[in-house]
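The complex appears here minus one protein chain, its other protein chains still in place.
Coming up: chain A.
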Amino acid sequence: MNISNSFGISASALTAQRLRMDVISSNIANAETTRASMSNGVAVPYKRKMVVLEPNKTSFSTMLQNQMRGGGSGDGVRVTEIREDQSPFKPVYDPTHPDANAEGYVFMPNVDIAKEMVDMISASRSYEANVTALNSTKAMISKALEIGKG
């Protein structure tokens, strides 16, 4: 039983939330990107990206210990993949746009700014919660160093 593992758990969540924030920033920055890639001479817009979170896989030794003790806590969180949103692009009528098709429509990325903003606040609040947990662990460890002092 090692208390400094609590640091690792909170740190894994901080990493995951920061990556989530990076992905959201990328989505907002590319909300108007109509030419993320080219396929057969046709511009393909930017696809919205999202992170997939999963509980961290515990190592064999901790899993064995947990089984012998009858249940144990997990080992934090990790991002398993960054997946692309496959929902359809938004067509916008703009014949003067360089990436407009024969009918005059431009396909815009499937990024919804409002949704990204909500996700951003959620990621930022989760980050704060994990910082609080980390500070609480830190306070506990420094308190433990006072055993036998008084």
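Methods note: a residue touches a chain if its C-beta (ideal position, glycine included) is under 8 Å from a C-beta of that chain, and two chains touch if they have at least 3 such contacts; residues count from 1.
The rule is simple: contacts and distances are computed from a predicted model.
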Legend entry - Chain not present in the shown complex, as UniProt names it (candidates "Flagellar basal body rod protein FlgB", "Electron transfer flavoprotein subunit beta", "Acyl-CoA dehydrogenase" or "Cytochrome BD ubiquinol oxidase subunit II"): "Flagellar basal body rod protein FlgB"
Inset, instruction - Extract the touching residues of chain A with respect to the undisplayed chain. - result: 1, 3, 5-6, 9-10, 12-13, 16-17, 20, 53-55, 66, 69-77, 122, 125-126, 129-130, 132-134, 136-137, 139-140, 143-144, 146-150
